[in-house]
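Mind having a look at this structure? Questions to follow.
As you look at this complex, bear in mind that one protein chain is not there, while each of the others sits in place.
Chain nomenclature is as follows: A, B and C, assigned in order of appearance, with residue numbering initiated at 1 for each chain independently.
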Amino acid sequence: MTDENETKGTMVTGVIGDDVHVVGIRILEHALREAGFKVVALGVQVSQEEFIDAATETNADAILVSSLSGHAQILAPGLREKCIEAGLNDIRLYLGGQLMIGKTAWEDVEKTFMDMGFNRVYPPGVLPPQIIKDLEADLASKK
Amino acid sequence: MTDENETKGTMVTGVIGDDVHVVGIRILEHALREAGFKVVALGVQVSQEEFIDAATETNADAILVSSLSGHAQILAPGLREKCIEAGLNDIRLYLGGQLMIGKTAWEDVEKTFMDMGFNRVYPPGVLPPQIIKDLEADLASKK
Amino acid sequence: MIDIRNKKIEEDVFFQEREQVLSEWPTGKEVDLDEAITFHKNLPPHKVWAKKMLDPRNRSETFAITGMGKTTLEQQIELLRYVQDEGQAELLATSVDSFTRVHKYDVVEKGLRESMETGQSRLNGLPVVHHGVNGIRKIIESVDLPVGTRYGAADPRLIDEISLAGGHTGCSGDGLYNFWNMNSKLPPETVLRNHQYVHRLIGYYEEHGVPITPACQGMYGGGIPSSLVMTALLTQMLMMAEQGVKHVMLHFTAQGNLAQDVGSARTLQKLSREYLDRFGHKDVVTILTTGLSLVGYPVELGSAFAAIAFNSIVAKLCGAQINDIRTVSEAMTIPTKEDIAITFRSAKVIVDFFKGQAIQVDPKNLEIESQMSEMETRMILDRVIELGDGDVAVGLIQAIQSGILDHPFATSPLVPCHVMGIKDKHGAVRYLNHGNLPFTKEILAFHKEKITEREKDLGKKMDYETVVNDLLAISRGVLV
Partner (left out) sequence: MIDIRNKKIEEDVFFQEREQVLSEWPTGKEVDLDEAITFHKNLPPHKVWAKKMLDPRNRSETFAITGMGKTTLEQQIELLRYVQDEGQAELLATSVDSFTRVHKYDVVEKGLRESMETGQSRLNGLPVVHHGVNGIRKIIESVDLPVGTRYGAADPRLIDEISLAGGHTGCSGDGLYNFWNMNSKLPPETVLRNHQYVHRLIGYYEEHGVPITPACQGMYGGGIPSSLVMTALLTQMLMMAEQGVKHVMLHFTAQGNLAQDVGSARTLQKLSREYLDRFGHKDVVTILTTGLSLVGYPVELGSAFAAIAFNSIVAKLCGAQINDIRTVSEAMTIPTKEDIAITFRSAKVIVDFFKGQAIQVDPKNLEIESQMSEMETRMILDRVIELGDGDVAVGLIQAIQSGILDHPFATSPLVPCHVMGIKDKHGAVRYLNHGNLPFTKEILAFHKEKITEREKDLGKKMDYETVVNDLLAISRGVLV
């Protein structure tokens, strides 16, 4: 693992709302740490406020929101706005898991959440290497 | 079984063309005999001419053509015309088995063969009792 | 701190607590226990979970079950009827949405309204509290099979009050499971105590001649060694029995190695009887349920059906009466009625093909796995009971905190999560890390040996990457 000083960036992670699906985010957190990121893991049933407070406190580069229970459409709106209010202007918002209830074409799912202000939205089954590659690219372009 | 004199009608049966699927027609023949029909069983790989000759010779009420191999579209056209040529004017033509290659809506399959002059066309899985019921109704209405 | 003990809750304490529970949401008022008991007594036996399962004609059957929950009553009734008729189901379920599970009743209200407006299900299950007793009764009356609730909640008291009064005859109700998996805020004693209430409620129904069948759920996840699962199950079984529960489903999570799964299921049958009897619950009956662990499932349809067939064969081999199954759309979304029906048909047909056919797992391995799982389970369970001086609830609280009984992927931050399972080369789950579990050297050596075997094959030490690989194996159509 990399020294904390040379971290590739600080990630706030958590599972939003009523959701308890913890396994995916744990795996992701582990992979992020192995890849040299600093991870601030909030666990499950995290509220929007908790995400934002943690990101502010740790000066995070990105918030990684996991949502498996199918309630993302109810739980995700407003997060971007609250970030801006809190002065987290250029924070990256990533969303992954199993986002919508009922069979919906992936393009529609993606659009729904991109429109809410997420920078990247992932379908079920995405593996950590892909996510890490995207994060590295996004954070590099930020600089 | 019924006495031959009181037969409900004479049926010529066979599997058309290149086709060797014999099991279905054997079952049907057995059921027809049990129900009191006279059955003239021609077996498999029967040509249109053989069907017509047998029907003429036995003064049959119906020809029951089985086709499982998927080639009915190639093998069935012309049978009605040949019947008329042979003077079998009001003979009933039934067709059953697995008629078309590739997934086709049943309505389209049925229409294709009804248009060729078959009186009834059956989807795969039809059981003898249904066929016997139809035959009885059709032959009664003929009288 | 709540004082928790494995003692039957006094009736007056129970009824006092009930008032507060029922006042949580307006529909609580609809619950009238005496009236509910009468309603249940008028249900025909084929609509009562325990009666159906204990009917001698069904004792060697394997019935499929899965979660099923839409948002509105109309949707739910349509769903259950379809599954009953087209899926040829033998048992039905009501999955409760997860906002109700966490008492976010205002959000539920919004989701319910939107679902009614759009005609689409916005919630991931049926909001039973909002529909209330009268709503639930409409469902129960629309179908001709037993219906059980499915939920996981740190506090399911109102859910069960309403859904049982509504006519459900099976339910969830495993406190330890819900502490570990469904909760990030509450300490174990609170969650267990909430569940004692539910068990006491069921006990009350049983006292009045109404059989209700809750489930000991154990641990559903991937890569969890069977002795951990079984210990968890047995503690909850004992806690349920103490409150007067008489019919218990024991849900064993299979991992796919048949010798280990069948051997463990055999152990579970043996130990459940033994411990029930030892604690004086000779009249409590158990019903074995099995299901493959909840891990990543295959998206590809052919593979998804293979998983269904495998799940069903495992149930059959384990001698389970209930085949708890994931549908063909498990990897993607909440199943439609068609998804469930086709899944049930597939499960039924494969089980029917095996009907009356004796197949068995290699007896030698079976014996080893059965013995190992028995030794391990006894070590943990007896230590838990010892910690509580004979009181399993007291012992449990200590065991959870100290990791004497641990969970690899708990949601509660109070759990050490030091234990970690991993598959050996044949797909049996072994302890990669046993944390603080009270095992002998011999047991640990056995696990070590099996792990080393796979490490040799892999040519590397097993690590987190291998754990992840195991969790995604089924989704790729392999066990290991």
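As a working rule, a residue touches a chain if its C-beta (ideal position, glycine included) is under 8 Å from a C-beta of that chain, and two chains touch if they have at least 3 such contacts.
What you see is a predicted model, and the numbers here were worked out from it, not measured in a lab.
Looking at the complex as a whole, the chain kept out of the display touches B, C. Residue B:G70 is the one among B:G36, B:G70 or B:G117 that touches the chain missing from this view.
Touching the chain that is not shown, out of B:K8, B:R26 or B:R80: B:R26 (per the contact rule at the top). Looking at C:L258, C:A315 or C:V468, the residue that reaches the missing chain in the full complex is C:L258. Think of the hidden chain as still there; on subunit C it touches residues 256-259, 298, 300-303, 305-310, 313, 317, 341-350, 352-362, 365, 425-427, 477-479. For subunit B, the residues in touch with the chain missing from this view are 18-20, 22-23, 26-27, 30, 34, 43-45, 69-71, 73-74, 98, 100-104, 124-125.
The criterion applied here is as follows: only the chains that are shown with their structure count from here on.
An unclassified topology is adopted by the chain contact network, corresponding to no line, ring, star or complete arrangement. Rounded to whole angstrom, the centroid-to-centroid distance between subunit A and subunit C, based on C-alpha atoms, equals 30 Å. Inter-chain centre distance (subunit A to subunit B, centres taken as mean C-alpha positions): 66 Å.
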